[in-house]
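One protein chain is absent from this view; the other protein chains keep their places.
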Amino acid sequence: MNGYGLAEQYSGISNQRRGTKVMDSALIPNGVRRCSLDKFLVALAVVGAVLLWGVYAMLLCWFKGLNQTNMNDNYGFALWIWADLAVIALGGGAFFTGFLKYIIAKDELKNIINYAVLIGFICYSSALLILAIDIGQPLRGWFIFWHANVHSMLTEVAFCLSCYFMVLTIEYIPLILENRQIDRVPFFHHLSHNMHSTMAVFAATGAFLSFFHQGSLGGVAGVLFGRPFAYREGLFIWPWTFFLFTWSAAAYGPCFTLMVTRITEAISGKKLVKDNVVELLAKISGWMMTTYIIAKIIDTFYWANVTAPSKGFNLIDFYSNNGFYGIWILVLEIVLGGIVPAAILITDKGRKSPIARNTAFVLAVIGVSVNRWVMVLQVMAVPIMTFDTWALYFPSWQEVATTILPVAYGIMLIMISYRYLPIFPQEAELNPAD
Amino acid sequence: MKIDRRSFLSLGVGVAAGTALSPLPWKLTDDLSIWTQNWPWTPVPEIGESSFVNSVCTLCPGGCGISVRKVEDRGVKIEGMKGHPVNQGGICALGLSGLQLLYGPTRIKTPLKRVGKRGDGQWAKISWDEAISEITEKLDGLRTSGNSHTVAGIAGSRHGTVSQLFSRFLTAFGSPNFFHTPSIADTYQLALQHMNGVSAAPGFDLENADFILSFGCGLLEGWGSPVRMFKANTGWKKAKARVIQIESRLSRTAAKSDRWIAIIPGSEAALALGVAHVLIKEMLYNKDFVDNYANGFESFVTDNGEIKKGFKQTVLEEYSPETVSRVTGIDPSAIILLAREFANAKAPLALCGKGQGKVPGSLNEAMSVHALNALVGSINRKGGVFPIPAMEVQGWAEVGMDTITSAGMNQPRIDGTPPNSLGYINQLPSAILSGKGYPLNVLFVLESNPLYTMADSKTVKDAFDKIPFVVSLSSFMDETAQYADIVMPNHIYLERLEDAPTPMGYNKSIISLSKPVFKPRLNTKHAGDTLILLAKGLGGGVAEAFPWKNFEACFEQAMGDKMKTLKKNGFWVDSDAVLPDWESTFNTPSGKFQFAPVEFSPGFAPIKIEGDSTFQLLLIPYETMRLSCGYIANPPFLTKTVEDTILKQNDCFIEINPKTAQSNQLSEGDVVVLQTPRGQARVRVHLEEGIMPDMVALPRGLGHTAHDGYIANKGINVNHLIGPVQDPVSGMDAAWGIRAKLSKA
Amino acid sequence: MFPFNFEWIWDMSHVVFMGGLWYALTILGIGMTYCVVKSTIDAAKDDGGHH
Partner (left out) sequence: MKQEHGGVVTQKYGMVVDLDLCTGCGSCMVACMAENNVPFREDETDKLKSITWMRVYKLTNGKHYPETDICYLPRPCQHCEGSHGHSPCVSVCPATATDYDNQTGIVSQIYTRCFGCRYCMGACPYHARYFNWYDPIWPEGMERYLNPNVSPRMRGVVEKCSFCFHRYQAAKDKAHLDGQKEIDEDAYQTACTQACPAGAITFGDLDNPNHAVHELKKQPDTFRLLEKLGTNTKVYYVSSREWVRRAGDNYLKTEGLKKAVL
């Protein structure tokens, strides 16, 4: 396949550039430039320290229990579940880009698919790790599979999430195998090649799984008929949030891929992906977002005027008499985090302007994160019984640390992968050796 | 074999694959999950033969029958005893928590002798023999030196065999200084003495009353026998009887009542007399009773020729609705309406005793309320109030009086009251501190915790400091035990034999049998046995007054022929008692009910509480079923039910009307300093519409400094802030509050 | 997740849901097996063919 071919195409170019001999050069892809090992290790150590802080908090949660958090009986779901839902939405770039490349055959996307897969891999492994911390009995976490209740949206999430993580691993493995040293082993060389050739099947399976787990994550909130803020009617067993979540992940996920790409470019000081690739993905994302936000507005409108009133609630009841959840949050999510980035990305002018484009990516990431926040935390905060009160919550440092942990882990994995694996097929071309 | 990279890799992959395919990881995963299901630090209760043992709960004076579920020798649950006349199967939250007291960490395990400074909590474990001989030595010295009267005893109650044995011990030893924890029952007893001419406790036929006029009684807050009151309340609801609650705070009783009338606290007697005014003015009173069976209604000439105003004249002259309205803050029309309703009811009944009735209160008020019942004829009739004669122990021989005993018994009581009075424990601290009279050398404390429950705890502590030797017979390391020199731990109620006498307000004489449900778990001794051992140790006349082998023998003798019934049913009820009539039961000089006893007549002499006008607010204590505020401190379960608007972490809240809070620039949750003439404390603000403006209310039962971490140092003890106020008539404590002010912390 | 788990009922929900799951797992399993086997064969060929 092409990714493989490209790597080979540039394999002749030496990375050992005059005056910049790198100690671990044998591991670094051919034809690209990397910083010194010392610098790399120092940076790795800095991020690693943050990671260790997170690991310490994680161990506290495991050994001492969830009393280390500020969650409580009103806030059974809190920061972690939000982080979970958010990273999965953001990691949606992997399945959707894969879907576009392998199923719709948007071939240009081969230049960003590796990174999309890597980001997806990080997001999904993080999500699984967070779930393992979040549950009260991690050692029995596997009961979700073993004693599965097929009617639970969370079961669907767990199964599809795990399966899709397998897919992402399968998609990530060939990338690892392309490391210069590993590639020298004939079996791995062939395995990489063979996996590339089978990738469309895996990607299709991934897209199928993603559709369900993204959706079922939306279903998690949408089926809660005891929680009028979350509850939505729907199609068959699936509430509308099921479809909205899948759709929004497909729409917003690529924006996150593009945003991280831009950040990577800024940090490495190199252009890594050509503008036409970025613009193509941004355009698709923009149109997806446009359609999504229309659907979201219709959903909100129907919910505010039909669903909630039937349970005795006016829309404004969900946004008043508390210190945090004002109507502003709905505006932030739909207008600033939805309509605005969508409008930027569907216009030629907006897409072509790096500033507008990057702003749109950031707004989109905020928009989808706010949506997931609202669907987890505001659901818990809104009083339902008339004699309930708003429950507000502030995470403990352990929760914050364990939420930052995957971020640190992600950065480290990106650093290592970027250094040793040919993630960006266009890198060498865009940054010629001399 | 040369290990190259490839074979190393293959080996690694092989090992990994092999392990994964072997049953090992799967078995391990499974074992781990099974381990989490049986964590060794999560207890697994032992199974066994289950049985129920009936007894009586004595955690409060309520006297409810209980049924203790046992599994082998463990107690696993306390339930209400079905068929017990007092509680009819019901049980309160404190009673349900009893096993936490039995097995709790606050129990005293063995006799202790203080080694450090008083109150420091440094103890040496001693044997029972050592404890007994140490005390008898001390007592013997006092007795032979003619100082037997300098020994005092404080009991939780003056009823029941153990209390009477305790009193007997002091008498035989030669001390008149027996004290008990007083309550509204004492005031009622005085009212009955003056007006009915009998020495008896009041029995209220609540179940047959159809209009209950409650002057601040916490009918659902623990007044009388709590569970009986709940049952009565349910009966009222079902029978559509009406309850009117006169109280400055929307208590649970007020909330469940048919009408809540907020009153300026302390003016209850005025209201009662205002109601009486309307009854008399509108001729709504029971003419038959008043004309034929009562005295002092009309003005009369006393034996020495004085003209004494009758009740009628006093009330008509001084208690018009308008006058009363000014004092009570209640609209005149509301007073008139109330009086008419009260008179028109079939079986109206007026009650008094604020909250749980922990403070004896104003005798004027009790008599005014009692007069109200008399006016409508609700005395000695169905649905009314009638005297329940106190049950004296029958079977014990008179205490022999040797010279030392009679010399001691002829000394005045330390509180200055006559030798056979009820005793004014509220005057004890000041009597000790004033230095007038004689000093106290030894104090015994049984089933009571004066350092916590008595008003103005600081002064009480100062008084304790003047007593060189304090002996506690408590089961728990409470505030007083912690301040004692020797602790001789009593069995806990579930481990001991005793009787629970008629609870306050109950309409029949009843005794319930508390039997040892469990073998004593710790090195404790029945207080009755301790007293017998002490008496025997003292020898002579004291020992002769205690001829029994042990408390059991003493108890059986005391119960006499009731013992058989007690053993069979668990309780004995005076079922032969006939309802007293109006004809023959008033034991006054005139043989009639006395509206205006010669000694004095009921009137409204407000109890002046402490504090000048710089204290703009009124602080009142209040009681709730979720906070035990007597000798027993809250067990963990009970504390768990306390609302977070009463206690949050270690802060307790004052209730304050939002308007008052606003004018003081306070909002919900603010930390403030609550200051009274007696002390100050850090509290938090809880806004509550259900309290009269310009008042603050604080719950009783918090602020323990002893016991265990489940109750100690939570909130503040309202007794730190309130001092006793002596009732001018009865001499007992009548403080219903204190003036207070708030400042931001 | 297996028919021998006691929660398992042979109803529509289980068949559809678990059917989907096992279907996906089968594809992934077969796909990966194919890749590994083919790569082993390819690598062996390379060895024989003096890479």
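We just call them A, B and C in the order they show up, numbering each chain from 1.
What we mean here is this: a contact is a pair of C-beta atoms (placed from the backbone, for glycine too) under 8 Å apart; a residue touches a chain by one contact, two chains touch by 3 or more.
These figures come from a predicted structure and were not determined experimentally.
Within the whole complex, touches from the chain that is not shown fall on A, B.
Which of A:Cys35, A:Val55, A:Ile135 or A:Leu430 touches the hidden chain is settled by the complete complex: it is A:Ile135. Screening A:Ala116, A:Ile130, A:Ala158 or A:Leu345 against the full complex identifies A:Ala158 as the residue touching the chain left out. Of the candidate positions B:Gly12, B:Pro25 or B:Gly48, contact with the hidden chain is made by B:Gly48.
Considering B:Phe204, B:Trp223, B:Tyr710 or B:Trp736, the position touching the chain not shown turns out to be B:Tyr710 (whole complex).
Checked against the hidden chain, the listed residues B:Asn490, B:Asn657 or B:Asn719 yield one contact partner: B:Asn657.
Checked against the full complex, the candidates B:Pro226, B:Gly408 or B:Gly570 give a single residue touching the omitted chain, namely B:Pro226. Residues 36-37, 39, 41-48, 71, 74-80, 87, 89-93, 96-97, 99-100, 102-105, 220, 226-227, 230-231, 233-234, 237, 250, 252, 255-256, 260, 262, 625-626, 636-645, 647-650, 657-659, 689-693, 708-710 are the ones on subunit B that touch the missing chain.
Within subunit A, the residues in touch with the undisplayed chain are 65-67, 71-77, 134-138, 140-141, 143-144, 146-149, 151-155, 158, 220, 223-228, 309-314, 317, 379-380, 384-388, 391.
Assume only the chains that are shown with their structure count from here on.
The distance from the centre of subunit A to the centre of subunit B, each centre being the mean of the chain's C-alpha atoms, comes to 64 Å. Separating the CA-averaged centres of subunit A and subunit C is a span of 26 Å.
Taken residue by residue, subunit A touches two or more other chains at no position, since every residue touches fewer.
Residues of subunit A touching subunit B in their complex: 137, 139-140, 142-143, 185.
Interface residues of subunit A, counted against subunit C in their complex, comprise 145-151, 155-156, 159, 163, 166-167, 170, 186-191, 193-195, 198, 201-202, 205, 208-209, 212. Interface residues of subunit C facing subunit A in the complex, by the touch rule stated above, are 1, 5, 7, 13-14, 17-18, 20-21, 24-25, 27-28, 31-32, 34-36, 38-40, 42-43, 46-47, 51.
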